[in-house]
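My questions all concern the structure below.
Of the protein chains in this complex, one is absent; all others appear in place.
Our next item is chain A:
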């Protein structure tokens, strides 16, 4: 306790100094400085304190040394989403270096493995949105084929979001909104082109499901697309993930009851979709944090953990995705100690949801959660 007060006082002194340097009062400084700045300042004073205990409202980052549990230091964390599946990572790295062939090979070789295709198109789409040169080279050499078309459609979806940015609507300029809608419309048209080229492929339908929220599809329009996706792959994971986001009552149609019912039905259909209940709880937690201790959520969490212990669940392309949801849910539910092996398995990979919903803070939130997991072991 004595040490704690000492740290608090020293942080306050440092803040006073920092505020003075900027010509602000301490209150004004605390109101304007970002969480990251405040955390950096606290760490400078004393790296062994938890920011949440110094300044209420700052993230809970227990001062534990995660490397003792075999986890990499915070500086090594990566939010690169192509990393978890090595073949996809290799294709994306080649594409970013200007070579489209590994991407084309992977998509051709794995055609019919819709889970792999979904992960590959998602990661390649981001690379296409960042730099169009390799896509132009691909089309110039190979013409517009079903693989190119699927990546192009998904890439335009990524591009739309990158042009818009992830700030809330009122902090987004009319020009950013226009760019977003125009580009999403282009993605929609490109998806239909991809569907023409590959009528049996669920991937472009999944892209359309992902667009549904941004383009404000009405429920009938959404249902028509959903039926097409279901006909091609009834357990399509990415499709389910974004369908749940479409139905989120946060600013879309539907209610939380129907959201949880949708997630629970999917979980009953296959343990590979049990994570949806955790995703729904993540959506709901701002209203009531106790949702993590709810029986339905706990049941789904145990289902995800059991699924991860099977060869199919623990070795599939979505295994790390399940590990992230399970780790987040375990820490949130006060079962942090059980999350330690999951975080150790994730290693430097801080990509994907739920972390990516925190935008620039994704790696910091990941780090905070794994520290909380480790701290739960110690106490």
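Methods note: contacts are C-beta pairs under 8 Å (C-beta built on N, C-alpha and C of every residue); 3 or more make two chains touch, one makes a residue touch a chain; residues count from 1.
Just so it is clear, contacts and distances are computed from a predicted model.
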Hidden subunit of the complex - UniProt protein name among "Phosphate transport system permease protein", "Na+/H+ antiporter subunit E", "Amino acid/amide ABC transporter ATP-binding protein 2, HAAT family" or "Zn-dependent protease with chaperone function" | "Zn-dependent protease with chaperone function"
Which residue from A:108, A:131 or A:302 sits in contact with the chain not drawn here?
-> A:131
Which residue from A:165, A:314 or A:347 sits in contact with the chain not drawn here?
-> A:165
Candidates A:144, A:178 or A:250 - the one touching the absent chain | A:178
In the full complex, which residues of chain A touch the absent chain?
-> 128-133, 159, 162-163, 165, 172-173, 175-176, 178-179, 182-183
